[in-house]
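Structure incoming, see below.
Every protein chain of the complex appears in place save one, which is left out.
Note that the chains take the letters A, B and C in the order they are written out, and that residue 1 is the start of every chain.
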Amino acid sequence: MKLDLLYFAWVRERIGEPGEQVETNATTVAELIEDLRSRAPRYEAAFSDPKAIRVALDQELSTPDALLTGVREVAFFPPMTGG
Amino acid sequence: MKLDLLYFAWVRERIGEPGEQVETNATTVAELIEDLRSRAPRYEAAFSDPKAIRVALDQELSTPDALLTGVREVAFFPPMTGG
Amino acid sequence: MAVRVQAGDFDISAELAALRAGRADIGAIVTFTGLVRDTAKGAPIEHMTLEHYPGMTEKALSAIEAEANARWDLQVSLIIHRYGALKPADQIVLVVTASPHRGDAFAAAEFLMDYLKSRAPFWKKEGRGNQGHWVDARDADESALARWTKD
Partner (left out) sequence: MAVRVQAGDFDISAELAALRAGRADIGAIVTFTGLVRDTAKGAPIEHMTLEHYPGMTEKALSAIEAEANARWDLQVSLIIHRYGALKPADQIVLVVTASPHRGDAFAAAEFLMDYLKSRAPFWKKEGRGNQGHWVDARDADESALARWTKD
């Protein structure tokens, strides 16, 4: 499955780019994170603390156990600090 | 005792003037109200429902049982509707 | 801390600019603006007159403001209350609170408004044409006040 990944704030800085397209066999968000962590140290640095990571699927906040079925865009970022 | 009385809103309208100086033997606010009610129908009209009347002694909110000792200015008015 | 009782209108941006001038330590500003509505209990309103008690009004507003500053961590507070002849959509009252923390700014502004509503010596007369009636105090405003009473 092809996914558009987006990274924000320090997740973006650690991975070193704002986004990319990946091919993955992951079926859940958690599996996708594991897949990415295995690819390179910069992903490992970004995702080393899963509790510090938030995820949005097609621009809706979601959770690590969410299925990726039908999803096109996955965004990873730290807890939000708006306002 | 000489007191400066002030009236506001419908208390003022019913009494027909914004204020006056009175001579009274009343020692409390409640006694002052009774004294005024006995003077003329327009005071009776203004003070017929004591629960609808608020009082300030020298510009501080007070209560019917308050003593008038040392007081110079007494204001009567309906419940406040600011804001 | 400042209190103004005035017949004239006010401009919120101008007031905020004055309050913020020369400082960069404020994190949160809450403003409340009260306006004259064009209806009351379903009846159209064309004019409103605000009577007040000169002298006591300023004292009462200052006391309420001091109490808010004692209860919350405020950097700035401002109360402007108009009197005299107003019409629908006119501004009646402005409350501004500023704090490092938004919770304090919100709570203090709501407290100030609740006290203003039933403890500041203003009386509203509203009406239509040459008719007018004094606005009754609302039980809801007394209830709103009660929640700020210290246990």
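The working rule: contacts are C-beta pairs under 8 Å (C-beta built on N, C-alpha and C of every residue); 3 or more make two chains touch, one makes a residue touch a chain.
A quick note: this is a predicted structure, and the numbers were derived from the prediction, not measured.
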Displayed chains contacting the withheld chain: A, C
Residues of subunit C in contact with the chain not shown: 11-14, 16, 20, 23-39, 88-89, 100, 102-103, 105-106, 109-110, 113, 144
Hidden partner interface residues of subunit A, rising order: 6, 8-10, 12, 56, 59-61, 75, 77-83
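Here is the rule we go by: only the chains that are shown with their structure count from here on.
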Geometric centre distance via CA averages, subunit C-subunit B, whole Å: 26
Contacts with two or more other chains, residues of subunit C listed in rising order: none
Numbers and ranges of subunit B residues touching at least 2 other chains: none
